[in-house]
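Removed from the display is one protein chain of the complex; every other protein chain stays in position.
We call the chains A and B, going by the order they appear; numbering starts again at 1 in every chain.
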Amino acid sequence: MRRVTNHPILEIEDKAEIPIVVDGKTLYAREGETVAAALTANGIRVFRHTAKRHEPRGLFCGIGQCTDCIMEIDGVPNQRTCMTIVREGMVVNTQNGNGNSGGKDDGHV
Amino acid sequence: MEHDAVNAEIVCRCEEVTADEIMEAIRNGADSLDAVKKATRAGMGFCQGRTCKRLIARMLACYYEMPVDRFLPGSLRLPVTPVKLSLLAETEDAADEIQEGSACEK
Partner (left out) sequence: MGMYDVIVVGAGPAGLGAAIEAKKCGASVLLLDENDRPGGQLFKQIHKFFGSKEHYAGTRGYIIGQNLLNEADELGVEFRLGVRVWGLYPGGGVTATDGETSVRYFARKIVLATGATENALSFPGCTLPGVMTAGAAQTMTNVQHVLPGERFVMVGSGNVGLIVTYQLLQAGAKVCCILEAAQKISGYGVHAAKVRRAGVPILTGHTILRANGTDGVESVVTAKVDERFRPIEGTEETIECDTVTLAVGLSPRIELAGVSGCKMAYSPALGGMLPLHSDDMETTCGNILIAGDLSGIEEASTALDEGRMAGCRAAYALGYRTSKEYEETKRALLNRLNALRAGPFGEKRRAAKEALWNTMR
């Protein structure tokens, strides 16, 4: 898991570094990237633990359809990290279960 | 709660339903995606069966020795993607302001 810096076809632009807070620690993301990409680039691939079996989950479909990658972002649970663009100072927490109240109506998926 | 050994064969990723649990429901008489859903919760989670439907349909098709399309597409209901109940109730007709402008604006 690392940032791609050289590529035979793609032009890899230098993007501004943006600090985000993940589980209390400050990490650096790049402007315009998704939360999932920022975490992956920083070596993190466990995004949450499931409600029933407490098992680790991370990126699966990458395009917002499966909801495996959800985490708590700025206090709101069940946010699809593969669809959310980083913001400076964003607070991201590894989610346990289904978020604050566990219901499907809480938070926005 | 008792788990299987680490790394079970999960079919419904959202509700963490294993292949064994689904087969048990089928052996106990579940003969459709809806019946499997009622018995195990498979297909009830956030993705509403998008990821697991095909897999469960194949398990049903294999067990009942029928073509897989007998069990698809299963029931489809609004909303097709989870939406906060409060938003559903507060749906408003679109305002005029979006008629202006054209470029890709959010």
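The rule is simple: a residue touches a chain if its C-beta (ideal position, glycine included) is under 8 Å from a C-beta of that chain, and two chains touch if they have at least 3 such contacts.
Predicted, not measured: the structure shown is a model, and the values here were computed from it.
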Touch residues of subunit A, complete complex, unshown partner: 1-4, 6-10, 12, 33-34, 36-37, 40-41, 45-47, 50, 55-66, 68, 82-83, 85, 108
Residues from subunit B at the interface with the omitted partner, ascending: 6-11, 13, 19, 48, 50-52, 54-55, 67-69, 72-73, 76-81, 83, 87-88, 90-96, 98-99, 101-106
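We take it that only the chains that are shown with their structure count from here on.
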Interchain centroid distance [CA atoms averaged], subunit A/subunit B, Å: 23
Touching residues (chain side subunit B, partner subunit A) in the complex: 1, 3, 8, 13-16, 45-47, 50-51, 81-82, 84-86
Complex contacts: residues of subunit A adjacent to subunit B: 50-53, 55, 57, 60-61, 65-68, 70, 78, 104-106, 108-109
